[in-house]
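A single protein chain has been omitted from the complex, and every remaining protein chain is retained in its original position.
Naming follows writing order (A and B), and every chain is counted from residue 1.
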Amino acid sequence: MTAATIHQPAMLPETTRPNIGRGKLLVGVGAGIAVVGSLAGMGALAVLAAFVLVLVGLIEWVGASEALTWTGIAALIGYCLFPFLWLVRLSMDPAANGKLLPSTFTLSNYGAVFHNDEFVRAFFNSIIVAGSATAVAMVIGGCAAYALGRLPVPGKDFIMFAVLAVSMFPGIAIVGPIYELWRTLGLFDTKTGLVLPNVTFSLPLAIWIMSSFFRELPRDLEHAAYMDGATPFQAFRKVMLPLAAPGVFTSAILVFINTWNEFLMAISLSATGRSVTIPAAISFFQGENTLEIPVGPISAASVLVMLPLVGMVLVFQRRIVAGLTAGGVK
Amino acid sequence: MRGPLAFLDRLDERRLGLLLVVPALVLMAIVAAYPVLNAIWLSLHRYNVKIPDDYAFIGFDNYARILVSSTWWTAVGTTVVFGIASVIVEFALGMVMALVMNKGLGSATGMVRVAVLVPWATITVVTALAWKWIFTPTFTFDLMNRFMGLFADESCMLCGRWTSIAAMVFADTWKTAPFIALLLLAGLQSIDSEMYEAADVDGASWWTQFTRLTLPALKPAILVALLFRSLDALRMFDLAYVMTSGQNDTSTVSMLSYDYLIKRLDMGVGTAMAVLTFLMVFIVAFVFVKVLGAAPEGVEKKPSRRERRAQHARGTTTTAIASMA
Partner (left out) sequence: MHAFAVAALLLVASLLAAGCGNSADTANGVPVLGFMTWRDQTGFDEKNFKRCEKADGNTYKIEAIPMGPDVDAAREQVARRLAAGDTTIDMINLDVIWTAEFADANWIMDLTDRVAPLKDQYVPAALASTYYKHKYWALPVGTNAALLYYRTDLVDHAPKTYEELAQMAKEAQAKQSGIDGFVFQGSAYEGGTVDSLEFLGSAGAHVLSDDGTKSTIADGDGAEYAYSWLQQIMHDKIAPKVVTTYKEEDARLAFQKGDAVFMRNWPYAWALMNQDKASKVKGKFAIAPLPGFDGRSEASILGGQNYGIATSTDQPELAWKAMMCLSGNDVQRRKAVVKGEMPTLKALYDDQELAKQLPFLDTLAKGLETGVNRPITPYYNDVTNVLYKAYNDVLNGRLTPKQATKEAERKVQAAIDGRAEI
């Protein structure tokens, strides 16, 4: 038996599994009931029963092990996407009242979001804040990462510890004094005032990922550069930096997503359209009436702000996973 | 290089290294270290921003007031229960997911990867809103209502303390478990398949293989992930802020501190709470590091290799987890 077969078990010749036909039938019937059932607002138990039918059918069709894996994968995907889909549903018809599907398909709530000045401004604020925080964190973090990854910096252990400590800080421990500091410096309710803490709290991540990328580059590269008469700084920017570009890019994505999502600083240090970012804007979202909680438009707004992130995940999935498990086992 | 940056080229490795680290250190000093020290200092004062003239040093008075307050201890209870429950559930579920994914996904790999990354990339505020509505009878579907009916009167999950905490654990798990699964998956894939083959030959059961082979191999990764997840759970803010806004005694310590710092502008009490939160986080981190430090003492025959792997796994997870914050 080879290693490969372990991961592809149970693919016995079809003849030894006589119930394939019945299995397919069960899957079809079950799936049909499930779809029709949920459309018709059928009882939950019936839908559950339909799923059991599908599962049993699958087991007979492809074998128990495969069936379980497939079901597991389907359940995993469904579980991960469900809240997102639910927001899409609520954005069309917020009065759910137990029904799985919306009673109307309308995009009017999305229109409402686009006509909401504050929200549109928040969107651009978020882009500026997250964008500049990422850019700054990449430059500062990239330099530090190179130094910590490859250069003989005195007190390296201590610095690494400090970086680690910052990543463990509860944001709440500093938000009060920062508010105090910002109001004296006039940074309250400015984008700069949001960029600075975001950069700081992104640094540990940026430094870790990039230094692990730098560390993986072969030592000979610098030696070769020195041989050619390069100074250490030249070796850094001409040789090492271009080679570590994928690492920089990966950490930029992660930092961007983190900053895009930041909430505590956003609601504490911002007040108006001048600096309010998306997460804060969503939590301030207001309906036409002062007391109204506009579930439809909020859902629509949530879906809209998710789209860029889903897009990024789609495009950069490999890189993100590589970044998250950076330096990971090959 | 010419121009104002020309001096960079005259530096040796050591000096260049120092210079390159300085900006990061300065920023961390101004935006992280100074505020924390400042918080400690302010916490020893009576100081409300609304009444700037009434500023006085009062020693540990704020702490004394906080530590006898039932509100504070309720918040500590909520935070700790949420922390323990969410970390356990997330790891259990994450492990199951990792095992499923490790079966080899074939053509589904890309889809699963995207699906798993969606919760991770979702803004926490959005996560909280989505789950808040899913847990609210008027905004959810029939099956969910029945499910909630098992635990809560009139299916009202967010009406009681424990059911609210459960709902928050649920939401947090959704956001985090898939990500933990990714980490564990990376660990799983690094385990030599030869080992499993040998175990198969020995006739070891699936469970034995899992507990004797898989878990020990993943241990370093799990420990570091545990540490950071616990810290995240202890400082949890946005989820509770949006899902329950602290109703029914579900304020976390971070929320309570926020209440005093930003809502009441009571910097004295607020910073004292923040410092206590910081201490809690620090103690947990300390205990974990002690545990971690003791962990890698090998039972295995090839310590060097194991250690290297442990080191590797730890670095991996540290980086990855830091990105969760």
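As a working rule, a contact is a pair of C-beta atoms (placed from the backbone, for glycine too) under 8 Å apart; a residue touches a chain by one contact, two chains touch by 3 or more.
A quick note: this is a predicted structure, and the numbers were derived from the prediction, not measured.
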{"item": "Hidden partner chain, touching residue among A:75, A:95, A:224 or A:315", "value": "A:95"}
{"item": "Per the touch definition above, residue among A:128, A:162 or A:230 touching the missing chain", "value": "A:128"}
{"item": "Touching residues (missing chain, whole complex) on chain B", "value": "1, 49-51, 65-66, 69, 71-72, 137-138, 153-154, 156, 158-160, 245-248, 260, 262-265, 269"}
{"item": "Missing-chain contacts mapped onto chain A", "value": "95, 116, 118, 128-129, 131-132, 135-136, 138-139, 179, 182-183, 188-192, 195, 237, 241-242, 268, 271-274, 284-293"}
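Here is the rule we use: only the chains that are shown with their structure count from here on.
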{"item": "Inter-centroid spacing, chain B versus chain A (mean Cα positions, whole Å)", "value": "15"}
{"item": "Residues on chain B engaged by chain A in the complex (per definition of touch)", "value": "1, 8-14, 16-21, 23-25, 27-28, 30-32, 34-36, 38-39, 42, 49, 96-97, 100-101, 103-105, 108, 110-119, 121-127, 129-131, 133-134, 138-143, 145-146, 174, 178-179, 182-183, 186-187, 189-190, 193-194, 196-197, 200, 228, 231, 234-235, 237-238, 241-242, 253-254, 257-258, 261-262, 267, 270-271, 274-275, 277-278, 281-282, 285, 309, 312-313, 315-316, 318-320, 322-323, 325"}
{"item": "Touching residues (chain side chain A, partner chain B) in the complex", "value": "1, 3, 6-8, 41, 43-44, 47-48, 69, 72-73, 76-77, 79-81, 83-84, 86-87, 90, 94-100, 140-141, 143-144, 146-148, 151-154, 159, 162-164, 166-181, 196-197, 199-201, 203-205, 207-209, 212, 231-234, 236, 254, 257-258, 260-261, 263-264, 267-268, 278-279, 282-283, 295, 298-299, 302, 305-306, 309-310, 312-314, 317-318, 320-321, 323-329"}
